[in-house]
Every structure is written in C-alpha cells, then in structure tokens.
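A single protein chain has been omitted; all remaining protein chains appear in their positions.
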Amino acid sequence: MSTIWDNLSKIRSASPLVHNITNYVVMNTSANALLAVGASPVMAHALEEVETMVGYAGALVLNIGTLSPAWVEAMLRAGKAAKARSVPIVLDPVGAGATPLRTDTALKLLEEVSPSVVRGNASEIRALGGSLASTKGVDSTDSVESAIEAAKALVERYSLVVSISGPTDVIVSKTQIARVHNGSPLMTRVTGMGCTASALTGAYLAVEASHFEAAAQAMVVTGIAGELAASQSAGPGTFQVQFLDALYALNQAQIESLGRWEITSGT
Amino acid sequence: MSTIWDNLSKIRSASPLVHNITNYVVMNTSANALLAVGASPVMAHALEEVETMVGYAGALVLNIGTLSPAWVEAMLRAGKAAKARSVPIVLDPVGAGATPLRTDTALKLLEEVSPSVVRGNASEIRALGGSLASTKGVDSTDSVESAIEAAKALVERYSLVVSISGPTDVIVSKTQIARVHNGSPLMTRVTGMGCTASALTGAYLAVEASHFEAAAQAMVVTGIAGELAASQSAGPGTFQVQFLDALYALNQAQIESLGRWEITSGT
Partner (left out) sequence: MSTIWDNLSKIRSASPLVHNITNYVVMNTSANALLAVGASPVMAHALEEVETMVGYAGALVLNIGTLSPAWVEAMLRAGKAAKARSVPIVLDPVGAGATPLRTDTALKLLEEVSPSVVRGNASEIRALGGSLASTKGVDSTDSVESAIEAAKALVERYSLVVSISGPTDVIVSKTQIARVHNGSPLMTRVTGMGCTASALTGAYLAVEASHFEAAAQAMVVTGIAGELAASQSAGPGTFQVQFLDALYALNQAQIESLGRWEITSGT
C-alpha cells in the first residue's frame, strides 16, 4: 500500500492504460481527466475488440450511463476478459434504481464480472444493495450514511469495495470504512463528475494493490482537485477548466495539506 | 404565466428532470447547460427504458442531430409515452431539409408525438412547414422572417409553438408572435448552441404552463447568457466557459435590464 502521492507519481510515470466502456455524455471529460492525472485512456466498445483491448489495460471502467443492449453485451465480454486476466474493474451503476434496465444490468455485471470497486451515489448503491440489507421499508433520504448498510451487503455478497460519493464520500470494505471530506458543491453542477471519480478510481486501481486504498485515494484526489477548482471558479464553466488544470498540477504539498479523510473499522 | 425570473427561480428550486434523447455532439454541453440553469438532465435512449424515464420527467427534448433508425424508434416511443402523460415535448429538427432521413423523421415525430414546441433555425422550419405554406417557389434566403409563414403553417397544422432561432429569434403561436433580440454572433461559432436553446426550452416548459411563454423566455435566457459570455470572451473557447457561468449566476437585475423582446399579435 502506497500513499496517495506515491500512487499519483506512479500513475504519472507508468501512464497505465485505463479502458473505459462508458456513456456518451462523459467520454470526452473522462478521457481528459485520465490524461490530466497522467494515465492513458482508451474508449472501445466493439464486441470485436474489447477483449483484445482489455489485454493492454491496467484497469477497466464500466459505466452504464447511456445504456443499450449492445453495450451491455460489450461490458459483459470485456468484464469477463478482465476478470480472467485479473485486471481490476470499476463499475459505475449510473441511474441504477431509476429503470429496470439499469438496475438489472448493474446486478448482472456484479454477478458475472466481479468488479473490484462499485462507485455510485447513495441512491444507486441502495438500489443495488438495499434488498440484500435488512432495511425497514423504503429509505426516503439520499444521504450517504443511509446507503452504508446497502454497501455492506454488497461488500459481503460480492467481495468488493463500495465507494459512495456525496458531500462526504464513504468507502466500504469488508473490514474498513473510509470517509473523505474533500469536494465542493459546485461538483454537482457539472455533468459527469461522478463518472470522472470512477475513471480516476480506475487509474488508482492500476497502480495500487489494495482496492480499498485505491478507491479511497481516488476520491481524495477528485475532491481536492474539486476544491482547488472551485476556489478559482465563478461557476460550472470555469470549474471544469480549473478541475483539469488542478488534476494536472496536483502536488504532494497540496495532497498532504488539503486531504481530509479518516479510516475506521467497518464492523 | 410567470415572469422569466420567476420561472428561473422555479427551475432552480424544483430542479425538474429534463429527459433528453439528443445527438452525440451535444450530450455533454446540453447536460451542462441544464445543470447550470438549475434543472436535472438525464440522457437515456434505450427502448427498454425510455418510457420509464419519461415518467419522471418534467419535459422531454427530442433532437435529431445524429440520427439513426434505432434512435428514431426510441424517440417515437418516448414521445408517445410523454404525450400520454402530458409531459411537454420539444422537438429540435436538426438538419431537417438536408436529407430525407431528417426531414421525414421530423415530420413523423410531428405527426405522432405532438410536440409542444418545435425549435429550429429558419431553414429547418421552412423545410418542415414550407410545403404547407403558400410559398412561391424556393425561398433562397435564410432569414428568420422568411420562415414565419412556414412556422404559421406548422402552428396551424400541429397546434404547437414554433421557435425560430437566428439573429432575432421569432416565436410563433396561434395568436401571438414574440421577437427576441438577445444573443451574440459568437454563438454561431460554438457547436450546439441551438441544441442548448432547445434543452433550456425543455427546462422552461417543465415549470411554465404557457408553451408560448416558455419558448420565448428560454430564448431570452439563452440570448442574455450569450451576450454576457461574449462580453468576456476572446473567442469561442472562452465563450463556452463563460456561457455556463453566466447561466449559473443569472439574476433578476440582469434579466430585467438586458432582456429585449416584444410580443405582437400573430395574425
């Protein structure tokens, strides 16, 4: 296990390939975030090539934001190839709970490709893990804390790490919980910031063996870059620009002085 | 009927979901414009989920900018679900007139899903309504005024509002015509500004019962944000950034001092 800074340095020097099968809305911004942090993004979804492409990858990111059946098939095929090669997988279950297509696809990917990390918001995590957890009725809140029981159920069932984004991000493994306090409200006014966090989680998984650490560190980096960007932004337009600049220039002193997270026992 | 500012405040407080089935080029920028103005965008096009998603929506935006047959089917299905639930629909007939696929698809959507507003440029509106109007030969100009007869024919035939964008935007209902003088030439040097106007029309339709007012108010807001952005931009790169910031920060004083539009009788 390395520090956030050491792993960022590794990403910058090794430039691991992160293979994304993601939604149309964020392809450009996810690719740019990965380039800004020092990784090498590739977007490829054709059935004819996803398995080959996974062979070069340090991590695979599956994001169901603009789903259609052909893309589900590509995600399954790429995911199985990644699993066979022990390439870590991030699943971003965008919109799980909103439609059966999304919920069912996310659950199918959980069953069949064994993601290392699921990164979603509270309502997505509850949609996936809620029926497994001993919830009492429908939880009407969207708070991150309310999704922790669902996250624990997913961790238990699928042996993975769950990363819940929100005002405080909560990362849950079998034995530990990390809470990350970095970030800015402006991040909710830019499309695809969650998808960016998933992409950066992929970059960290490519260099860090502990999936829990990788997931938590990626959220700290995303949050710090978001804070730095927000401090120089009049709105969501400048924020996007400053966010990429902040990721690109992020240094050890910033990480050490701005990072605000703690780890507790998860039981 | 509420004022532009009151409706903007409603969008910001209620954050209505605007469901977009739109083209690949502008998915990101339309989503960001909707977030900047305070709405909640969702992009979803799978046949398996469009009807469910429409059920959450305050408005549906159908944009044919990068068409293919599967997407046409999704637009028809989503549009019919919206119609059945009285969810207002904006149709952006991008490129109508340029190819039969686009013209025919736009006409089919007009016939089958009953849009509340069609928002296009002069040549698109002429392509759709020109044969209905008593035009004398092919009109060789692209001016907005030249498209008003075609717009009136569409209004008559389909009982909707037509919003024609150009140096002066013209919004046509059965009884009224609005002319909006806001905007900047720099807007023509950024891809998807028309699509953004359509998306913002969707946000206004979600909170304003008068389709004519919603269509006109959205053009005023788009135009004012464009003027504010252009005043701080050296080119189309900075313009895009400043446009989102301007939308995000738009206040009542700006709307009241900068809005330039008038309504006349449409007959």
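General observations
Going by the order they are written in, the chains are A and B; count residues from 1 in each one.
To be clear about the criterion, contacts are C-beta pairs under 8 Å (C-beta built on N, C-alpha and C of every residue); 3 or more make two chains touch, one makes a residue touch a chain.
Just so it is clear, the structure is predicted and the values come from calculations on it, not from any experiment.
Of the candidate positions B:1, B:84 or B:98, contact with the hidden chain is made by B:98.
Only one residue from A:14, A:42 or A:132 touches the chain missing from this view: A:42.
Of the listed residues B:52, B:114, B:191 or B:254, the one in contact with the hidden chain in the full complex is B:191. Interface residues of subunit B with the unshown chain, by the touch rule above, are 23-26, 28-29, 65-69, 95, 98-102, 188-192, 233-238, 240-241.
Seen from subunit A, the chain kept out of the figure touches residues 24, 27-28, 31-32, 35-36, 41-46, 48-49, 52-53, 56, 70, 240-249.
Here, only the chains that are shown with their structure count from here on.
We define each chain's centre as the mean of its Cα atoms; on that basis subunit A and subunit B are separated by 34 Å.
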